[in-house]
Structures are given as C-alpha cells and as structure tokens.
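Omission of a single protein chain aside, the complex is shown with its protein chains in their original locations.
Think of it as A and B in the order they're written, each chain with its own count starting at 1.
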Amino acid sequence: MTTPPTTPRAARPPMRRSTAKRSAALKSAIAWLIAAAYLFPVYWMINTSLKTGKDMFAVPPQMVPEDLYLGSYAAVFSPTYGIPQAFLNSTIIATSVLVLTLLIAIPASYAVARLRGRVTTSMMIMLTVVQLLPAIAISVPLFVMFRQAGLINSYLSMILADISVTLPFAVILLRPYFKMFPYEVEEAARIDGLSAIGTIIRIVIPTIRPGIIMIGSFAFLMAWGEFTFALTLTTEQSIQPLTVALNRIIGQYGTAWNDLMATAAVIAAPVLILFIVLQRYIVAGLASGATKG
Amino acid sequence: MRRLGLALAAPALIYIAVFLAFPLLYNFYLSVTDAQGANLISGSLQFIGAANYGTVLADPEFWHSGLLSLIFTVACLVLQYVFGFALALFFRKPFPGNGPIRALLLVGWILPPVVTATVFRWVFDTDYGVLNHFMTTLGLIDEPVRWLSQGATAMIAVIIANLWVGIPFNMLLLLSGLHLIDDSLYEAASVDGASRWRQFTNITYPLMAPVSISVLLLGVINTYKVFDLIYTMTRGGPVNSTTTLPIYTYLETFSFFQFGTGAAASALTLILPLALSYFYVKSLNEEER
C-alpha cells in the first residue's frame, strides 16, 4: 500500500544519499552521546561501589576508581546488612508473584477477550481504575486487614499485595493477544474434540507465548522492585525484601556510599540481566502503554 | 459460554473483590473511626463520623502537601512530555544504533525506584556529589548547591530523578504513536514545499493529539502517585519540602499511627485519580470502537 508514493525516494540523486548517510552517522553519534550521559548515574553507582571509604570522598571525585576495592561487595554478601537473606526473600516474593499473576491473569484475559459479559466488562473497568491508584492508599487498609488476619510479617501478605499491581496490567496487556488469535482455529480444535479449556491450554497459549513471557517478566520485575507494600506490611527483617533492606541501610549508614552503591548494584543486577535477555518482549510491552506501576 | 467466562475470570474476580474492592471500602470505614496505634492494639474502634476529614482538611500540612503534589506533577508532566516528544522525533527515522540506544534509555524505567533514588541521593550529595563537581568544573556554580538539604532544590532534585525515569517512557509511547503516521503525508508536504516546522505543526502535532492525551493522562496519574522514589531520596524532607500527598498519607499513618486520619487523607488523595480514571476509561473505550 505504500508503493505509489515511494517512487520519488528511489529517484534521489546519489549526492543526496551520501548527505543522508552523513546525517545518519551524525545522528548516531549524538544518540550515543545522549545514551552515555543518560546512563552516567548507573556508571557512577558501579564506580562508587568499587571505591574505598577515602576514595569515595576524594575531591575532585575519581572518574575511574584509583585502586579497585571489592570490600563493599564483601560487606554486602556478609550477614552484616542482612542482604543475602533479603535477596532470598525478594526471589521468593517475585517468583511467587510471577506464577500467581500468570495463573490468575491468563484465564481472566481470555474471558474478557472472548467471553464478554456484564461481569467481565466491569472487571475490566475495575482493573483499569485500580492500576491508577496510589499503592499507599491500598496499603493502609491492607495493613489493618492483614493485621486482623494475623498475616503481618508474612510472605503471603506481600505477595498478595503485589498482585494488586501486576494483575491489572497483565490482564490489560494480555487481552489483545487473545483477541488477535483467530477464532476459526479455536473452533476447528473444538470440532476435533478438544474441550474449551483444552483448546486454551493446548492451542491458544502456545501461540501467544510472547505475550505471556512479557507479562511474566513484568510481574517479576515489578515485584522485585516493589517497596511500598513491603515497607508497610512488614517489620521483621528476616522476611523483608531487598528494597526495604536498602532503605534500612540508608537510614543507618546514609553516607557509607560505597556499600550503598554496592547494595544498589546487587539489586539492579538481576533486573538488568533479565532486561538484556528478554529485551524485545519487554520493550514491546512497554510500547503498548498502560504499564508503569 | 457465559458460564465458562465466569469460571475463567473467577480467580481474578475473587482477588479483586477481596484485595482491591474490599480494602478500598474498608479504607472509607477506617476514615470514619478513631483508629490509631493504641486502640488497634486493644481492638475497639469507635465511629466518629467525619471528624477525621475535618482534622485533615484543617491541617495546613495537608494543603501544603497538595500544593507540592501539584508542583511535582505539573513539572514532571510538562518536562517529560516535551523532552520525550523531542527524543521520539529524533528516534523516528532509522539510523545506525537506533534500536540498541533506545533500549539503553529504558534502563531508567526498568530499575527499581529505590535503587534509582539511592543513586541520585549520592549524585546530588552536597559535599561529594558528582553533579556539584561537574557544575563547578563547568563554571555554572561557585558554591556547592545544597541539593537535598534545602527545600526548593530538594524538590528540583526529586523532579530530575523522576524525569530520568519518565522521559524515556514517554518517548517510547510517543514514538509508537509517531510510527502510526503515514510517511506519505510528509512526502506530499515536502513536495508542496512545507518547512520542517510547518510539517510538525500541521501534520505531526494534530495527528498525535489522541496519543498525547492518553500519554498526558497516564502521566498525571503515574506522577501523582510516586511514593518510593521521593521517600527514599528525601523522606519527605528537608522539613516538609518534598512531602507530597502520598508521603503525607504514609507519615500520618505509619509514623504517627493515626490510622483514622491516615485513611481520611488517603481517601482525599484518591479523588484526583478516581476522577481522571473516568476520562481514562472513556478514552480507552473510544479507542476500542
């Protein structure tokens, strides 16, 4: 459909093409500069995490650490700050949120995409509204509710609270995938004797795998970085996740910057790795909007 | 079919009812009781009507927080939209490295806000912060700026940190909008001799209006509710100069353990997102048609 207007482009004289090339190269250079400036804080985090206490306070600051000091990472992985336990807690919480989100969101998205009724429509609206509310507004009543249920200081309370963030966006992002799936294929499968549930599991879900990987990685990342619920629903360090642990260290050692940056780097590492590995799914999800919890 | 739909949606429906709808209603209940540290321990709540709302509305700190929320939200919204739009235009046409660089810019969005805030705390440090160092080297300042230990600059610092997260996100959303505009429109315009600026004002901007509206709407809501970034960077301080409404609600509830007034504050905080979500849902429904 774009064929007719493209003719003038093909007819461009060679000189214009080389300016176009040069301007592309210039743009590329500018873009790399922007990216470098933008990522400087991340570099500074790593830089500081590798400095001694004296070097991190050097004036002027050392743009490259003069002697590489790994003591901060040793401190982070020792029990002093409770980071190994917190790392385990974050892993438990984020993985559980990931699994539960998928288990709840997949059938629900199918329902709102395919089996539209009054209930599913109002559920969709409710989810859309809920993702817009501040987490702190939900955590006040949740704190009192979980208290009455004796669930303060439990993994379960944090996991359930985190799903309030992951579920809405999961359903909202997954629904179009189910919608796009051709209905005829489903009907054909059913004629072949598969049950409705069987069709969803055997035929539909494998086809929309990219969507599921996307919401899965989002659920994990959101739960990994979640702070508000963990801060308000727990008081015991033995079950607090990394985000709260970092906040705790800031409260006590607010100027031990090398240790703080090492802790920050340890929290960021799995996020960055996951982002690199699953980048195309995540960017696709982001681009479709509606996220950002 | 209807029954299958309900069955499949059941886990989600139950979750929503128990962990979203009920807490929101429960919050309103708490807001009309005298719930606070001591009587939650003893477990006897008294109904006290609208007294908590009166307390909150009479508290100058609450209004101050509202003002700060307004400043924070408007500043972030405008700047991240403008910069996001500029970057989106920049990245619209392919050039070598376009894809990977765009992905790199998303690192700010993907990092946990607590990590971002900690790093920016350090970057903004008065005495040893690298930002003051750069600004001094460039001759922009003679004296170190006391970023996080001064009211106005602390607000600027948290806005900058939030922009670091918000700009790439806005860019990405706006970029996917730009890609929907048919290239032939621009080509026809250049044949007619329209300048780049004319092309932008006559083609790009009007065609981007619907995308822009949903980006801005989403932006208001997401910026308004920011808690973790600000709390980690400043704890709402110095004094109360970055205590936005979510921070106010948190401090009221979990520092002073005034659950009743905290619930009232949070109910009042909810008015704006609830009102905006009406428009948001409506705009989504229109997109669907």
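Annotations
The rule is short, and it goes like this: a contact is a pair of C-beta atoms (placed from the backbone, for glycine too) under 8 Å apart; a residue touches a chain by one contact, two chains touch by 3 or more.
We adopt the following convention: contacts and distances are computed from a predicted model.
Only one of "Sugar ABC transporter substrate-binding protein", "Nitrite reductase (NADH) small subunit", "Phosphate transport system permease protein PstA" or "Tryptophan synthase alpha chain" fits the UniProt record of the hidden chain, and that name is "Sugar ABC transporter substrate-binding protein".
Taking the complete complex into account, the chain left out of view touches A, B. Considering the full assembly, A:103 is the residue among A:20, A:103 or A:269 that touches the omitted chain.
The missing chain, though absent from the display, is touched by one residue of B:33, B:241 or B:269; that residue is B:241.
Across the entire complex, the residue among A:143, A:177, A:229 or A:275 in touch with the chain not shown is A:143. Contact with the chain that does not appear here is found for just one residue of A:159, A:242 or A:264, A:159.
Think of the hidden chain as still there; on chain A it touches residues 53-54, 57, 59, 80, 92, 95-96, 99-100, 102-103, 143, 146-147, 150-156, 159, 201, 205-206, 209, 235-239, 248-249, 251-256. Mapped onto chain B, the footprint of the missing chain covers residues 37-38, 40-42, 125-127, 146, 148-151, 235, 237-239, 241, 254-255, 257, 259.
Operating definition for what follows: only the chains that are shown with their structure count from here on.
Computed centre separation for the pair chain A/chain B is 16 angstrom, with centres defined by C-alpha atoms. Those residues of chain B that touch chain A in the complex are listed here as 1-2, 4-9, 11-13, 15-16, 19-24, 26-27, 30, 35, 40, 87, 90-91, 93-98, 101-116, 118-123, 125, 127-128, 130, 133, 137, 164, 168-169, 172-173, 175-176, 182-184, 187-188, 191, 214-215, 218, 221-222, 224-225, 227-228, 231-232, 245-246, 249-250, 253-254, 259, 262-263, 266-267, 269-270, 273-274, 276-277, 280-281, 284.
Only residues 2, 5, 8-9, 24-25, 27-28, 30-32, 34-35, 38-39, 41-42, 44-45, 48, 56-57, 59-61, 103-105, 107-108, 110-112, 114-117, 119-120, 123, 125-130, 132-138, 140-145, 147, 160-161, 163-164, 167, 171, 196, 221, 224-228, 232, 243, 246-247, 250, 257, 260-261, 263-264, 267-268, 271-272, 275, 279, 282-283, 286-290, 292 of chain A touch chain B when the two sit together in their complex.
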